[in-house]
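Heads up, one of the protein chains got dropped from this complex, but the rest are sitting where they should.
Think of it as A and B in the order they're written, each chain with its own count starting at 1.
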Amino acid sequence: MEQTKRVKSVVSVLAVCLMFSGSLIGCGAKDEKSADATQQNATTQESAQTEPAATDPAKLEPVDLTWYLDTSPQSDVASVEAEMNKILKEKLNVTLHLKIVDWGAYDQKMQVVNAADENYDLAFTANWANNYYQNVNKGAFIPLDDLLEKYAPTILETLPKMGWDATKVNGKIYAIPNYQAWTMTNGIIMRKDLADKFGVKPESIKKLEDLAPFLEQVKKNNPGMVPYENEYNGEFGKNLVYYGLDEVAGRNIPGVIKLTDTSLQVVNQFESEEYKSFVTMMTDWYKKGYIRKDAATLKDVQADRKAGKTASMNAGNFGPVMEGEAPLDAAQNPVYNVRLTQPTLLTSSIIATMTGISATSKNPERAVMLLDLLFKDKELYNLLAYGIEGKHYKKIDDNNTIEIMNDGGYAPGFEWEVGNALNAYPQKGSVPGTAEATKKMNESSTPSPLLGFSFDPAPVKSEIAQVGTVTAQYIALLETGSVDPDKLLPEFIDKLKKAGSDKIIAEEQKQIDAWKQTK
Amino acid sequence: MSYQTKIHNSQPLANMNVKKKNTFWREFLRHKGLLALAAPGLLFVLIFNYAPMLGLVLAFKDFNFRKGIWGSDWVGLDNFKFFFTSDAAWQVTRNTIFLNFIFILLTNVVAIAFALMLFELSRRAVKLFQTTLFFPYFLSWVVVSYVTYALLNPQMGVINQLLTQFGFHEVNWYMEAKYWPVILSLAYLWKNVGYSTLIFYTGLMSIDKSLYEAASIDGASKWQQVRSISIPLLSPLITLITLLQVGKIFYSDFGMFYFLTADSGALYATTDVIDTYVFRALRVSGDTSMATAIGLYQSLVGFVLVVTVNYIVRRFNKDNAIF
Partner (left out) sequence: MNFFRKQSLSRWLIHLWFIIFSVFCLIPLVYVISISFSTESDLAVDGYRLIPKTFTTFAYKYLLKSPDQLITGYTVSVTVTVLGTVLSLLITAMLAYVLSRKDFRGANKLSFFIFFTLLFNGGLVPWYILIKKYLFIGDSIFALILPYVIMPWHVLLMKGFLSEIPLALIESAKIDGAKEWRIFWQIVLPIAKPAMATVGLFIAFVYWNDWWLAMLYIDNEKLIPLQYMLYRIMNNIQYLSSSIRPGTVNIDISQFPNETARMAIAVMAAGPILVVFPFFQKYFVKGLTVGAVKE
């Protein structure tokens, strides 16, 4: 009975839900992130540099640093920590304490830790976990511009400028981005065997609409399959780059700009022609049976994928190399990866993984030095990323390719969370040269005209909360094609307006215009 | 009849008389022994319940980690705005009250009936049934939602297969709002009736056995015994439980509303309650101040309701009121 829970306010309800949402709702985001990360597993083969540390460790006071990280709990963190501390003690006179919090609990835990002003030094932060902007707004992190100048030569040298632009809030840097694939490339994945059987060439697919003949064939010939995967979390937001748009305040918050529009005119994506044509197409697909009947309430897409029932799906984000992309299903049927856009640099895709320095830290400069060392010292970085050789992983060739040992007790899988993922030892099965390709892709891609802008939601937070309830309701229905858009779309737009979407957009425009002046 | 006189004997020495202001403390001192018994419990309440209540000021502040709870800026009623200016405020408030009202009524009536029925059975049977009635209580809503999904899903749900077999039309359960008050009520009953039954059964057990013996000798039938002994003696407990539940009427069992309905947007007309609405609203920002504000609103309304109902109860029967 409900009475038995003690802290039964909305706060606690929220908390519980955030945990579930962390795993259910947040999956989309994580999915992409680790897909990115997997691309980075391959690394360059340069030997680790062994220059002396920038500052003489003999002159440094001994300090303890605490670092909050977000991944599945590992049973053997202690031995990795001990091994790292041998190096850190010698180079920085630092004793590091790793606090690994599991996926479901991280947001909640960091929220109370920050709110209670508890002492810690570093924390993983992003736009999808331990919300970066929220934390900056509430004063959880310190600005890093000066510290970086002084203590982080390697990081400054490694990261391209647009990375720093993306992290800026009111002109200041509050977190250090981890280096990985920073771009967003939309596209679709489809089963190779089926495409070949039906004579559908991946090159022939230039637009989402071009997928229809494939779906029709699947529906006709493989009635047990799901031609196109779609679920309740919304499909349009995954295709923003495909439609040439970039989000202003968040994927499902009204307000986008066109990637080609240098005047930075903010529009409501849900009122756009693009949105209308997308949901109309989805309705068409839904009616023809290409989409699961219960897509609007479907949260777990894994079951279908594993069972080999998924014939095609939105790819989320593609990395720099196309071969070696993961198959969809358990039977490991190969797939075609169809890129529908060029890689584009977005603020949202860059700030997907960063490290912030806590305002409660007593030794922020040492925390920055630690991160700099992780960017520089490959051995240290790989120790944190993969654990101890022979215990947690083994090397399988001379190129430092490694295989993770499943029973080792340390397989955090967070290479993309702890520094320069391009320095990670390549894992078995990864494509050689991925790291170079990633670097090249990051440096050569077109940045969004909005790159470097960050939205302060405070003036419209009531509106954003209200709009959030409306989008959560309608996106699932409209973007899965489960309802008639002629009726529901106007209703959706009307409710958005009542909830204050126009006010949000006006505020976005105001802040963007002000930002343009300073640029 | 003897059992009635006994009931009267147990009445307190009513209307001791009206004394001066400091009566409360004098009473306290007079009952030092009782006070000592209550002291550890009161201490826990003070520390774990009352001390954090100071944090309610967050509802009127823009919480900033650096400035802390006390130092954060006052923002008046800004944190309440997102809810009260919303189009959906009335709908979710209505749903919350209506559904919880049904739940309270249904669960208590059924649980009292169950308890009275169990009371007639042998101890072995009671043990068995009580245990089975309790099984659902131990399954989380997430797990239950998997089973209900297996029953209701539009692809190959058991219910739809049965419907078509008997010549009815299939129902797309997760798109049709009108069925859900019934589905939710049944699910709530199913999950909680074991818990409530146990409460009322315990209440029955504490009734003096000699009352029933006396009634039997007087030739009262079982039904008469229920009506004139069990129900009247149980009524303070029933009133108490109902009052406590009324206090919580603005809160909902979030797990049920979120997981059982698969959070289907098409069902919000009948299933969206304050807790689910606020969850959606604050999912992105996780704003502590706004969440505190709504919690305060829910508590306040529940509080006013209980105080009112308690007052009414008091007018009828002083003993049944909880304070």
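The criterion applied here is as follows: a residue touches a chain if its C-beta (ideal position, glycine included) is under 8 Å from a C-beta of that chain, and two chains touch if they have at least 3 such contacts.
These numbers come from a predicted model, not from an experiment.
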{"item": "Touching the absent chain when the full complex is considered, from B:L105, B:L121 or B:I231", "value": "B:L121"}
{"item": "Among A:K287, A:K306 or A:K510, the residue in touch with the chain that has been omitted", "value": "A:K306"}
{"item": "Hidden partner interface residues of subunit A, rising order", "value": "1, 3-9, 11-12, 15-16, 19, 22-24, 27, 30-31, 34-35, 38, 41, 72-73, 75, 99, 102-105, 108-109, 111-112, 115-116, 118, 300, 302-304, 306-307, 309, 324, 326-327, 329-332, 403-404, 406, 411, 413, 427-430"}
{"item": "Touching residues on subunit B - with respect to the absent chain", "value": "6, 9-13, 16, 23-24, 27-28, 31, 33-38, 40-42, 44-45, 47-56, 58, 63, 69, 114, 117-121, 123, 125-140, 142-144, 146-147, 150, 156, 190, 194-195, 198-199, 201-203, 205-210, 212, 222, 233, 236-237, 240-241, 244, 247-248, 288, 291-292, 295-296, 299, 302-303, 306, 319, 321-323"}
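Heads up, the rule we're going with is that only the chains that are shown with their structure count from here on.
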{"item": "Subunit A and subunit B: spacing of chain centres that average the CA atoms, whole Å", "value": "41"}
{"item": "Residue ranges of subunit A touching subunit B (in the complex, touch as defined)", "value": "1-3, 6, 8-11, 13-14, 16-18, 20-21, 25, 107, 111, 114-115, 117, 131, 134, 138-140, 232, 250, 253, 292-294, 296-297, 299, 359, 457-458, 461-466, 468-469, 472-477, 482-483, 495, 498-499"}
{"item": "Residues of subunit B touching subunit A in the complex", "value": "48, 62-68, 78, 81-82, 85-88, 142, 153-155, 172, 174-175, 192, 195-196, 244-245, 248, 251-255, 258, 262-266, 268, 274-275, 277-288, 290-292, 294-295, 298-299"}
